[in-house]
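Part of the complex only, each chain left as placed.
A and B label the chains in the order they appear, each numbered from 1.
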Amino acid sequence: MHTTRIQVRLAETDQNGVVYYSQYFVYFDVAKTRFLRRMGLDPIGLGEPGQKLLAAEAGCTFHAPARFEDLVNVSSWVRKTGNSSVVFDFEVSRGETLLAEGYLVNVLVGGDGKPVRLPQDARLRLIRYVKKQS
Amino acid sequence: MHTTRIQVRLAETDQNGVVYYSQYFVYFDVAKTRFLRRMGLDPIGLGEPGQKLLAAEAGCTFHAPARFEDLVNVSSWVRKTGNSSVVFDFEVSRGETLLAEGYLVNVLVGGDGKPVRLPQDARLRLIRYVKKQS
């Protein structure tokens, strides 16, 4: 598990006075970037030149709104790895309050946009952070 | 069904040369806004003063990337209505190519942030657009 702290910007709120919903996916990506760096992996293509991590699927459940200047914590886990994919889980909270839960499926693609196998070194680093079932 | 045409802006692309993934949720919201207006409904609170539609859940599957200046069509349906919620389905396509599919669950809340029943008039307008099962 890895936690990233983010402070809500005015630009991220909307006229309802809360953080606009698509913004949570930006927070997920910021958290994922730092999480991969913590693992020693490059967030663009896991270190393989010409390869890229692209979004294949993403989702979020919104529990309570975040507001301007809130300090939120984004916790990140690896849910699982596939042949060419990684699934990340996220929780956004403010203090003890859970604000949102979501996930992101990334696929590693080569220069031709086709999926490629995750490098063995990257896979080993990722699975060390797989969330334990409780 | 309702279709909204959107042209991809440079600001919406990222350094991978494609539309950044969270941006699709903005497209969904633009399409939903115009879809509700087409139904004669106010996109903020379905016409009820002090009430607001807030995002409760959202998800997207990404099939192919959109690029700068692409003209994409966002098709919108009502999947179902609940006591205080509406589920919208979306498809983003460029010509014959399906780029992304997603959904958005909105809940109508009152001034205290608690869910309130959808107004009967709004419900009747929404269910006219419920996607037919095939």
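As a convention for this text, a residue touches a chain if its C-beta (ideal position, glycine included) is under 8 Å from a C-beta of that chain, and two chains touch if they have at least 3 such contacts.
Since the structure is predicted, the reported quantities are computational estimates derived from the model, not experimental observations.
Of 4 total copies in the complete assembly of this structure file, 2 are presented in place.
To be clear about the criterion, only the chains that are shown with their structure count from here on.
Note on chain A versus chain B: their Cα superposition corresponds to a rotation of 180 degrees, in steps of 5.
Remark: chain A and chain B have CA centroids separated by 23 Å (rounded to whole angstrom). The touching residues of chain B, counted against chain A in their complex, run 16, 18, 21-23, 25-26, 29, 44, 52, 54-62, 65, 113.
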